[in-house]
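Of the protein chains in this complex, all but one are displayed in their positions.
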Amino acid sequence: MNRIEHQKLLQHILIAGCLVISVILSSAALAKTADAAWSMATKPTKNDLAGGSPEIFSKAFHDCAASSQFQPTAAFADAAKPLPTGTKLKIGFIFVGSQQDLGYNQAAFNGSRYLEKIYSNVEILRAENIPENAEVQRVAEQMIGQGAKIIFATSFGYSGPIKQIVDKYPRVVFLHQGDLEAKANYGAYFGDIWQLQYSNGIAAGRMTKSNKLGFIGAFPIPQTLLNCNAFELGARSVNPKVQTTFVLTNNWADPAKQVTAINTMAGSGIDVVTYQQDSTRALVEAAERKKMYVCGYHEDGSPSAPNGWLTGAVWNWGPVYAELVGEIIKGTYRPCVMFAGLEAGWVKVARFGKSVPPDVRKSVLDTVERLRSGMIKPFTGPIKDQGGTVKIKDGVMPTSAQLQTIDWLMDGVIGRTK
Amino acid sequence: MNSLWLIILTGALTGAMGPGIPVLYATYGELLVERAGLINLGTEGSMLMGACFGFIATVETDNVAIGILAGSLAGALLSLIYAYLVIKRHTNQLATGFTLALFGAGITAYAGKGFVGSRIEGINPVAIPLLADIPLFGRAFFQQDILTYVAYIMGPLLWAFLHYTRPGLSLRAVGEQADIAFAGGRNPAAWQFGAIIAGGMLAGMGGAELSLGLTHCWIEGMTAGRGFIAVALVIFSMWSPLRAMVGAFLFGGAIGFQLQLQSIGAPISPFVLDMFPYVITLFVLTFWTGIALRAMPEGLKEVLKMNA
Amino acid sequence: MTTLQATFKKISTAFYKASDAPSNTIAKEPGDTGIAPENTNLTMGQSEPLLALRGITKEFPGVVANDHINLDIFAGEIHVILGENGAGKSTLMKIVYGFYQPDSGKMSIQGEEATIRSPKDSRQIGIGMVFQNFSLIPAMTVAENIALFLPNQPVFLNRRTLSGQISEVAEKFRLHINPEARLGELSMGDRQKVELIKLLLCHARVLIFDEPTSILAPHEVERLFSVFDELRKEGYAILFITHKLQEALSVAHRVTVLRHGKVITTVPRAEVDGRSLVSLMLGVEITEEAENTPVEQNPLNPVVLEFRNVFTSSISDSHGLDDVSLSIQSGEILGVAGVSGNGQQQLGEVLLGLHCKSQGNIRLFGNDLDHWSVSRILQSGVSYIPEDILGMGVVPQMRVCENLVLGEIDKFGSGGTWINWGEVKAQLDQVLNTFPLPLAGHDARTDSLSGGNIQRLVVARELICNPKLLIAYYPTRGLDVMTAEKTRKLLLDCRAKGGAILLISEDLDELLALSNRIVVMYQGKIVHEFGYCNASAYDIGLAMTGHR
Partner (left out) sequence: MEHAEAEQRDLSGQFQARCIDLVKPLIRSLTGIGLALVVFGILLGITSRNPIRIYANLFSYTFGSTAGLSEVGVLMIPFLLTGLAAAIPARVGLINVGGQGQLYLGAWAATGVALYSNIDSIWLMLPAMAIAGSVGGTLWAAIPTCLRQWRDVNEVISTLLLNFVAGLFVNIFVFGPWKSSGSYGYPYTPNFSAAAILPSIGSTRLHWGFIVPLLAVTACYFVFGRTTWGYNMRAVGGNVNASVRRGIPVTRYIVVAMLSGGAIAGLAGMIEVAGIHRHLRPDINLQFGTMGFLASWLAGHDPVVLLGTTFLLSSIMVGGDLLQISANFPSAGIYILIGLVFFCVLGFRRLRDAAK
């Protein structure tokens, strides 16, 4: 008997010990969560919008409201209702990956933190690593159960499952990041970040020596294909000889595979890479080690790659979320499918790396400005796909929404979409 | 065409070692455990522990050596739970292993939270003077970080340990027939305990190599099932450290090869290539059954109910 | 006169021959019968015993295995511990070797007290043991197996010196073996050599052999005995456990007889003969010996089972059948004698179709057995008492009643797929209430029972269905003498009811007591057949070991 007791005791000590250690480390960890500084202005300034004009920014929302074919529903009435003092407006955020993946999800996460900064009476409920399947319904319902009035579903894959439950909760506003259709209490929004992949392409095309560029994607989804095409277009515009090699890791965040991709690319002579991956740190640093140039995405990686970093495409969700919530509270928001880019400051260009010569910087910045002012529209036809069939006819200028459905790679890109 | 294949080969080779090494360490670890007549599916967990706490320690101390140490210790710590439950409490090994894999994922996701963004120097590659200049293979094999070279050496060392040293003999004896080992004056439980801890440490080192050497970063779940691949490779290697090296290299090569194939637009589904390690292992088991059965430690057969 | 006395006569006369006229027997070997008694006495006189046991007692649930054993082993003697199965020989030796702790009593080595907690201790004080089933690892080489047991080996094994040591000893005692051979590929005899070399290299002074000859071919036995003598001359003490009187007589200096865990006597070889040993061994209380009424075999009785030139492949360490032909009529007990591993295991297995035959055919009740399922064979009236009861006879974690109906549950209860255990038990009680052997309660977990209990359970299960043919491996193994007798009676009853019995046993006395005919198997062949009248333990013993 005694021995058994003794064993039990030992067992508890073991487990407890293991925990205590992990806990000590983790509590140390939680203490130092990184946090970008945001301005406290309630209305986004040109500065918040990284050079995008506040006018266009707010105009985008007004146009949206105007163009929406939906009448205000109870959801908006509820959200707009002045809160009883002491209570807070609960807003749910659902992320597909880790909130700190240094990528897509972190960008959205930072946006949600910006919300907290802007509105004192807002409480954010967050759920991360929610797979892109019906699980999200449960999470959303739990958030609603906790009193959430607005739900941000920040990944494309949520659109299906969420749309199945929106009618069930007419008193909740659902906002989806990337969907291409809206419903009575379900609005969609997305940023034209491909514009910055185009300017990335400019930098890449100017800097490459081997004329071999690389694009590391995760899954052959339209966003990725679009970005890859934009990158190739940009590069081609300054250097007709470049070819972009397109590789898929079939995993949003598997650093080991990203690094392997970099190594193999280096092995076959590619000297500038960009990517659409989450948790991009490993990839950028690996490229730096391999003496390659990197054009970034999602996150400003210049510190990770002092030499290799060229420039990059960065989300600027904070003001967008703030405006969406603001409009909803004001009762002026109407569901629609919104797209905006540089012009409205939804996306911004990252810092330049120190290895980028002034003339290149200039041409990139010029391109950014011309994109912003709409002077160039990169996807103006004719554009052929890999097979040589014309996908965008001569002179045609697809809308952002149309671009979001691209399922082909343009000629000059090596790689497969399946 | 030839040049094309050359490119592919170089690509595959340069890709091969990188992802192979962490798995190789885990494989060594699992190999020790299985040689002692147990099977620990918690390797995945131990790898994660190693990756996470190795990284944390490196961030806190700016010292890779300490990082590696912490990583292996963390791995050992997790396998300690396994050792206690399986040896002292006779819980089912497979269930315990699975649980451990989950548990490790939980602990690390939780502990590593604040370190996801952190930046470290990491273990950087060192080229071995002459060898690194060998045309095709030089860059692939001899321009790696120190842990990789250690892994190269460790294979033969482990092999020698198992076959030419007294402790190695005892370990194998325990794995083959514990009661005879007992008659030979060994304490089977103690040896198995040791093997599990050592296995955990090696898996932890594998994790550390993953986060410190290969990727220089930590994100939760970054092992992405490589712990289970290690288990597969142990069987593929028929419990020989040398063949384990081959296995790990093939596994790494498969990844590199697959990415390389994509980059020339070859019409092969990446998923098919991802199946590689598992399918190969199954084939080995199926067509070399006899050898596999002879090579398999008796104790392991007991665990897997193969003596019925 | 009672068959008992008859049997006694046969056995003892046999041993007269063995001891007195050692012509054409293995008793020829040097150092067997040619031992100068004074030499022995001298050894004994000269010093205090190498190993001394005092009042060793060990009790297992339900049975006192060792009861105040006193024993002295002297250097330079071959000491035989003699006793029938279950007399407590192996237990005693396991205690000496440190596998068991005695409940009471103490041991001393060369005078000073020795406390032995584990085999390690015992080896340190120079006691070595060769088990019936060797403690060797098949997956490893000879050298590795030996190195595993050698004390103070260097951390880095030096294979050359190791094989050096091995071949040195091998030379000395003429035990030739290849140190690098994988043990799994060695014959039993060679494995025994390895065990022996192991002990010698471990500097054991007292060498314990537990039934070493049971798995040996005769020439191997001879070599073993010659090695014994070499060792004795070198001043080792050899403790030789057996239940075969004839071997005992051929090598011993002194014989200690165990019965029911007690030392009956310890006598110098010179002072005993076969007859006296037999009576000492079997004891006096075997009064109601089973009545083996010698039925005249009526050739008209139907042939129940017939093997015609059956061949099977051999599995690992036991011989396959090699051109075996035999037949049993109903109302007959056919005894199969043989050193285990000589093919008798396959007899039953091949009959049930568990081990497929390469040639020949088997006819059961006149029909050809090819492609018969086990259940169909059993249904046709066959019962089977397997050789390894715990491993092949019962499901340990099941209750007794569940094991009693194992495999034929559909015959019990209301039949069909639904089980009502209450009903089943009631029926079992009905069947069993006339059954003479005591059985454990229905709801006891089988693995909590003693070996004897489980044996009874299986015997009961196989006999209550009045089989037309019973394959019985060692039916009385592990049973106390009284129950063993009852069991033998049951077998005879079964025969009386017209059942045919294939009785496989190592216990010659039992075979002689029960069988109408006895066939002897050696290396997979049937080497000899004895009729009831002309059978003698001695001749059988010779045939078993491949003579004639």
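Which chain is which? They are A, B and C, in the order written, and residues in each are numbered from 1.
One rule holds for everything that comes next: a residue touches a chain if its C-beta (ideal position, glycine included) is under 8 Å from a C-beta of that chain, and two chains touch if they have at least 3 such contacts.
Keep in mind that what you see is a predicted model, and the values were worked out from it rather than measured.
Colleague: Identify the visible chains that the left-out chain touches across the whole complex.
Modeller: A, B, C
Colleague: Would you mind spotting which of A:Thr45, A:Gln142, A:Ser210 or A:Asn307 touches the chain that isn't drawn?
Modeller: Spelled out, the listed residue whose C-beta touches the missing chain is A:Gln142.
Colleague: One chain is left out of this view; which of B:Ser46, B:Ser72 or B:Thr96 touches it in the full complex?
Modeller: Of all options in B:Ser46, B:Ser72 or B:Thr96, contact with the hidden chain holds for B:Thr96.
Colleague: Specify the residue from the set A:Pro44, A:Gly205 or A:Pro220 that touches the hidden chain.
Modeller: A:Pro220
Colleague: Out of A:Ala66, A:Ala134, A:Met375 or A:Val390, which residue would touch the omitted chain in the full complex?
Modeller: Considering the complete complex, A:Ala134 is the one touching the chain left out.
Colleague: Since one chain has been left out of the picture, which residues of subunit A touch it in the full complex?
Modeller: Spelled out for subunit A, the touching residues are 8, 11-12, 15-16, 19, 23, 26-27, 30, 92, 125-135, 137-139, 141-143, 145-146, 156-157, 160, 164, 168, 180, 219-222, 225, 250, 404-407, 417-418.
Colleague: Touching the absent chain: which residues on subunit C qualify?
Modeller: Residues of subunit C in contact with the hidden chain: 352, 354, 373-379, 384, 386, 388, 391-398, 402, 406-410, 416-419, 422, 425-426, 442-443.
Colleague: Take the complete complex as the reference. Which residues in subunit B touch the chain that isn't displayed?
Modeller: Spelled out for subunit B, the touching residues are 39, 41, 81, 85, 89-92, 94-96, 98-100, 102-103, 105-110, 113, 220-221, 225, 228, 231-232, 235, 269, 271-272, 274-275, 278-279, 281-282, 285-287, 289, 293, 304-306, 308.
By definition in this document, only the chains that are shown with their structure count from here on.
Colleague: Touch graph across the chains, line, ring, star, complete or other?
Modeller: Chain contacts: open path, no cycle.
Colleague: Point out which chain occupies the most central position, where each centre is the mean of Cα atoms.
Modeller: Checking distances from each chain centre to the full centroid gives B.
Colleague: Could you give the separation in Å between the centres of subunit A and subunit B, each centre being the mean of its C-alpha atoms?
Modeller: Each chain reduced to its C-alpha mean, subunit A and subunit B end up 34 Å apart.
Colleague: Please set out, as single numbers or ranges, the residues of subunit C touching at least two other chains.
Modeller: none
Colleague: Scan subunit A for residues touching two or more other chains and write them down.
Modeller: Not one residue in subunit A touches at least two other chains.
Colleague: Would you tell me which residues of subunit A are touching subunit B in their complex?
Modeller: 7, 10-11, 14-15, 18-19, 21-23, 25-26, 28-34, 98, 100-102, 214, 245-251, 253-261, 263-268, 279, 281-282, 285-286, 289, 303-304, 386, 414-416, 418
Colleague: Note which residues of subunit B are touching subunit A in the complex, please.
Modeller: Listed in rising order, the residues are 7, 10-15, 18-19, 22, 53, 56, 60, 77-78, 80-81, 84-85, 88-89, 107, 109-117, 119, 122, 124-125, 139, 210, 214-217, 219-220, 222, 224, 226, 252, 255-256, 259-260, 262-265, 267, 269-271, 274.
Colleague: List the residues on subunit B that touch subunit C in their complex, please.
Modeller: So the residues of subunit B touching subunit C come out as 164-167, 169-170, 172-173, 176-177, 179-185, 294, 297-298.
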